[in-house]
Each structure stands twice: as C-alpha cells, then as structure tokens.
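== chain A ==
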Amino acid sequence: MTEQEIYASLSSKFGDQVVEFIEEETLNPTVVVEASAIADICNYIKDTETLQFDSLMNLAGHDPDGESDLNVIYHLHSTELDHYITLKTFTPRDDGSVASVANIYRTADWHEREAYDLFGIKFSGHPDLKRILMEDDWEGFPLKKDYVPAEFYRGMRIEKVK
Partner candidate 1 sequence: MGRLHAEEMILNMGPQHPSTHGVLRLKLTTDGEIVSKIEPVIGYLHRSFEKHAENLEYQMVTPFTGRCDYLAAMGSEHGYAMAVEKMMGIELPERVEYLRVVFAELQRIASHLVAVGTFGLDVGAITPFIYCFRERELILDLFEMASGARLLYNYIWIGGLAHDVPPGFVEKTYEFLDAFDKRVAEYNQILTGNKIFIERAADIGVMTPEVAINYGVTGPSLRASGVNIDIRKTQPYSIYDRFDFEIPLGEGLQGTVGDSWDRYYVRVLEMLESAKIIRQALDQLPVEGDVKSAIPKRIRPPKGEVYFRSENPRGELGYYIVSNGKNVPLRVKMRSPAFSNLSVINEIGQGFMISDVIAILGSLDIVLGEIDR
Partner candidate 2 sequence: MIQSLANWILSFDILSGLGYSISWGLSLFVVSALIFVFVAVNAIVLVYIERKVSAFMQVRLGPMRVGKFGMLQTVADALKLLQKEDIIPRMADKVLFIIGPWTILIASVVTFAAIPFSETLLAANMNIGLFYVVSISSIVVLGIVMAGWASNNKWSLYGAMRSAAQIISYEIPVGITLISVVAVVGSLNLQTIVQAQAGVGNLFHWIPIPLPNWFIFHSPFLFLAAFIYLIGATAEINRTPFDIPESESELVAGFMTEYSGLRWALFFLSEYANATLVAFLVAIVFLGGWQSPFADYQGAQVALAIMTLTAGMWTAFVKTKVGRLSIYPLGLSLALTLSAWLFPGFAIWLASPGLFWMIMKAATIIFLLMWFRWTFPRLRVDQLMYVSWKVILPISIMNLMGVAVWMWLTGEIQF
C-alpha cells in the first residue's frame, strides 16, 4: 500500500483524530494524528489485515523551535507487506501527554523513556516511565530548545554549551 492509501484508510476510520498528511518537506510521507489517538491507531494498523505494521522501527521526540508543541515521530514498517508509514503527533510543551504504545510495540518501551528523558514528553499508560540515559535526579530535559542547564549537579559545576 502506498502512504496515500494508508492515510485514506486511517482518516476514514478515525475521522477528526487524523489531522493531516504531509508529503512536502519530508522524504518519509507522514500522517499527523492526535496524541490521544495514537495508541488506538497503532493497534488498528498493527492488527488490520491490509496494513500489518508489526515493526516500530524508530520513535523520536522532536522540539521544532522551542515554542510550539513537541512532536513525537513514529516510523513504522510492515515486515509482511513491506510498506512504510510515518506517524507524527504533537503535545503541549509542559503538561500534555501522549498515549503510550509500549504495550503494542515493545520497542517503544525504551524509546518512549528516552523521549521522556530528553524532551519531558509524558506517555500515559507507559509501564515504567522514568529516565533512561540521564541520571534519575537530573533537572530539566536537555534536548528541549529552551533548556537551560542547572548551575550545579550534585555539587559539580555544569559547563555551559557555547
């Protein structure tokens, strides 16, 4: 199936929760969806016979400019039917949350923890959402564009970038 067809299938099934389809400015055509619906959509595209997206290749957090919503990008692949789709969702910078897909794709478990660790994106329904790469008591989320490191970490001075 082409990405266009997948988008059509998704928007007919989920209606408003599928926001738009991006083909410009990306080499992986992307379906933008609502954060609350991502788990349902993943369930759907994993189980539907014509889609069978059984592999989540990558899950990435992204902060476009330091002001607008944070993005979460899902790169999916069907090993059976050999087609690809990219899903993108967005969440408010501070108090939003994205539905976790960790129980659908086990890959997402650690990747969501990483997105939480570096961007502070909360994934509701994640079995064990805690920091994975940074120290547990680290302050702030380093990959946010408006991140300002703390002065000290446990008495050690943190050197400023630039």
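Just so we're on the same page, a residue touches a chain if its C-beta (ideal position, glycine included) is under 8 Å from a C-beta of that chain, and two chains touch if they have at least 3 such contacts; residues count from 1.
Quick note on selection: all candidates are chains of the complex that A comes from, given by their letters.
Every value quoted in this text rests on a predicted model; they were computed, and no experiment measured them.
Asker: Check 1 or 2 against chain A and report the one that touches it in the complex.
Answerer: The single touching candidate among 1 or 2 is 1.
Asker: In the complex of these two chains, what residues of chain A are touching candidate 1?
Answerer: 24-28, 54-58, 60-64, 73, 75, 79, 82, 86, 105-107, 109-111, 118, 131-135, 142-143, 161-162
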